[in-house]
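For this depiction, one protein chain was excluded, whereas all remaining protein chains were kept in their positions.
What follows is chain A.
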């Protein structure tokens, strides 16, 4: 009997049903048992309702050699396709942990490559929802297959700085998922459920005899808070998917577009009187820089990245008059706001991302200096701080620097104070205090012989300290035209909004034609 079109359509529907959650009740039950969603549920929640078009759902795994002959792998363990987030198209891949442990097979790898091609050619963000063990062992332990390697890292690197790249580690993410994440602009993980790292506990035990739980080895405490390889740790899958949408909402679809400016109800000339008392004039006292950011930015617009890592440096997307901006700021509450290696790299990566996607930068400066001492030197700070100078040096988006209080030493330069990086506008608050190093330290280094020879050394030392302090004020800074203006803190918001509205999208790039600059690390 001849098959009809209806028969063929029915066969197609049966094939689709077989890969759907409804067609795989055992797999869904396994997910329910551990309180986790399926790959398809995650895709549904990530995208605007009804907007997802899957590609490659009907593929079969590579069964080309003896160990893979009997593999069963719906969609080869990866749901891939294009949908809309906030009305804008995004390409996404979701690994299916219920298919051979979320392992990456040859065909899934090709599907990923096609998404990269979409993102590159169409200028659309790339999102990966990852959960799995990395390369599929059945494929990988075979040189006929593995020797060719995968072009995926070259492909992903080709997207860097062109379109926003996001990874959510939604469960186990040792090995492959972590490697994918390493090339992304934003990485979010689930606290208590997600793990990241080069290899998981079993391999660590086999290779090094070290026994450690997966949470201790690669949980959010280590990978988000201590190491900063994830930008955010959240509690639930819903928060995780919402964080992706929020991250993308500040960015253009690609580097060729302008960042999305949205209508803003918060008045540009709103003056927050709280700013008058927030920064104590007494530089011994610390304060919470996050309150300054909240007071200046559009209400509800601050989205902090790496909030648990290098907390002496705050990096946050925000909006000013509806315009997305990148704010980086010293946090006096943490290590006095000093620049250590972690803080330098956190800021440097953030600046690179903002510069790639056209977000103007706001530097809020209260910096006692760059960290000193053997512990600091052991982190390679002499080189790693160079990464911050480097990114500041090559960034061409508008830059506004505001010295709230301390602007000390090389840290003041690194934060873009004054003319260090040709800021679009260089401002200070009346509480600013700017000089090459801590005043007491300067007196002890440069004037020790002077005060030790005095009849009353302590009195002479105090006199010298006060004398120097008398020439480091905000008005002194303005008098030498190192800053463009000293402002009432309450006017900061209005001035920043006006400055960015009045500036071209890029500052002039002083670099001669070259193939590429070379990052210090």
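Heads up, the rule we're going with is that a residue touches a chain if its C-beta (ideal position, glycine included) is under 8 Å from a C-beta of that chain, and two chains touch if they have at least 3 such contacts; residues count from 1.
Following the convention adopted for this analysis, contacts and distances are computed from a predicted model.
Q: So which of "Pyruvate synthase subunit PorCD", "Urea carboxylase", "Amino acid/amide ABC transporter membrane protein 1 (HAAT family)" or "FAD-binding protein" is the UniProt name of the chain that got left out?
A: "Urea carboxylase"
Q: Thinking of the whole complex, not just what is shown, which of A:102, A:368 or A:428 touches the missing chain?
A: A:368
Q: Among A:183, A:198, A:286 or A:436, which one is in touch with the chain left out?
A: Checking each option in A:183, A:198, A:286 or A:436, the one touching the absent chain turns out to be A:286.
Q: Which of A:164, A:201, A:332 or A:386 touches the chain that is not shown?
A: A:332
Q: Provide the residue numbers of chain A that touch the chain removed from this figure.
A: For chain A, the residues touching the absent chain are 283-286, 312, 332-336, 338, 368-369, 373, 375, 438, 440.
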